[in-house]
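Only a single protein chain was left out; the remaining protein chains are all shown in position.
As written, the chains take the letters A and B, and residue 1 is the first residue of each chain.
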Amino acid sequence: MIIAEQKPIEEILEMLAPHKKILLAGCGACVTVCQAGGEKEVGVLASQIRVARQEAGNPIEIIETTLTRQCEPEFMDEAKDLMNDVEAVLSIACGIGVQLMAQTFYDKPAYPGLNTSFLGFPEEHGVFTERCAACGNCVLHLTGGICPIARCSKSLLNGPCGGSQDGKCEISKDVDCAWQLIYDRLKALGKLENLAEIIPPKKWITSRDGGPRKIVREDLRI
Amino acid sequence: MKSGSNLEKVFEKGVFAVTAELGPPKGNDVKVVMEKAKHLKGMVDAVNVTDNQTAIVRMSSIATSKLILDMGLEPVMQMTCRDRNRIGIQSDIFGATALGIKNCLCLSGDHQRFGNEIDSKNVYDLDSIQLLSVLKGIRDEGKTLGGDEVEGDVKLFLGAAANPFGDPFEFRAIRLAKKVKAGADFIQTQCIYDMDRFREWMKMVRDLGLHERTHIMGGVMPLKSGGMARYMQKNVPGITIPDEIVKRMVAAPKGKGAAEGIKICIETIEQLKEIEGVDGVHIMALEWEHRVPEIVEEAGLLPRPS
Partner (left out) sequence: MVSKNPKIVAFCCEESGMPAYEHAVSLGLDLPDGLKVVALPCGGKAETGYLMKALDEGADAVMVFACYEGNCKYVRGNIRAEKRVNYLRERLEKIGLSPEKIVFCPVAPASGQRFAELVQREVDTLLGA
């Protein structure tokens, strides 16, 4: 899922400075699970903003809502009536949600309340780690189910580099070396021979480097 | 001859080769380059010019290589995958060889987190092994990675790094084999303090027959003080320093640490000369270029073949 975290409150307050009445919109999908932008976080953030503005002698009115999902146009209807009454929306969905809000409610500013961080999962309660960089050309079958693109600090396809030591990446003792993990898993699978082959230069065209991406599924189009 | 470089010739002659390292200045001060190069002239067969080593912004390795070439030294231009994509890399190789540079050492490069521009975006379009294969393709087939004909004739002696002290240890020789297969004509290793582990690694290298397909140069770096030894032992990823070396450095009397470091370095070189399959030594004495002559001399490596 998409992992995000709340922007610093100072930044949010600055964005909202020109406004007296806003909608604070959470999302019921990924960011609810990673506890950055669900109903609970909407409540806490709304209170925090109100208290801050009250304290500054410049109160703000905040309508709170949490959409089922902010990343699909059909759910935008859930915010339609509420949007009529406000000057702007602060969305605490991922960047996709914020953009869909902006596109749907074209004449009102949509502000991002979160920093959309990465694609990953909660490794333990309260700890989230990255797993995929959406490169558009998956190589997990070659690398023992461990992604070298997202999890190696240098996205090496023929790792590990010389900085790998004691299972950790050269950038930090808190980061596992993806290539050590790959080596260990392939060894466990009896597939170490995979690593003797040189993986050729990657076709990054399927990644963001090829420009904004689009998938058209004729079979699904109406 | 793949490149006709001096380094290649020394290997051809079967002489134990010597290279040293030169760190370009953090600016465009040519005097710094000249001063460092002066100490190395006549002492080594070629000089590695680092490419923004440890991700610190410095004069480019191409320009610095050209400067020392003009001073009569032979550069080994280092090139990392961190800062350029395949377009930049191939273009820089055309330029570098046009300027007369004949050796290139292919590296993945230290992550920018170590350096002075930690907010930068890294590239890693290619990794070091892919970089070798691209340069080999340009040299041997006259084709760019994309398949275009190369105008002219690119002659290059290709090098790569190997770290016998990185993990997983059992995989390190296999990875070297990949580098050799990709096109590494010579190898410079990470600095060696742990001779036992290095010997063990060399045995694996010989078992794979790699010493007959590439020229392996053992890396050495003189320790400057007991503090530095302790710091490196704890904090530098990819380097192992045995306790007895640290002890020797720490035990050296005040003001004698540097001398002890150089002594250890010379002893290491003596041992390297005896190991089957080791064809040379690479001396990494960054910011200590002026101490290289005494190391080379005392290790009995002078005079260098001309």
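The rule is simple: a residue touches a chain if its C-beta (ideal position, glycine included) is under 8 Å from a C-beta of that chain, and two chains touch if they have at least 3 such contacts.
Given the structure is predicted, the values throughout are model-derived calculations rather than measurements.
*Asks:* Looking at the whole complex, which of A:S47, A:T68, A:Q103 or A:S172 touches the chain that is not displayed?
*Replies:* Within the whole complex, the residue contacting the unshown chain is A:S47.
*Asks:* Looking at A:E10, A:E74, A:E124 or A:E218, which residue reaches the missing chain?
*Replies:* The missing chain is touched by A:E10.
*Asks:* What residues on chain A make contact with the chain left out of this view?
*Replies:* Within chain A, the residues that touch the unshown chain are 8-10, 13, 40, 43-44, 46-48, 50-52, 55.
Just so it is clear, only the chains that are shown with their structure count from here on.
*Asks:* For chain A and chain B, let me know how many angstrom lie between their CA-based centres, rounded off.
*Replies:* 40
*Asks:* Which residues, counting only chain A, touch chain B once they are in their complex?
*Replies:* Per the touch definition, chain A meets chain B at residues 153-172, 177, 180, 183-184, 195-196, 198-202, 204.
*Asks:* Quick check: in the complex, which residue numbers of chain B touch chain A?
*Replies:* 81-82, 86, 108-111, 113-114, 122, 124-130, 133-134, 145, 161-163, 165-168, 171, 174-175, 177-178, 181-182, 190, 237-238
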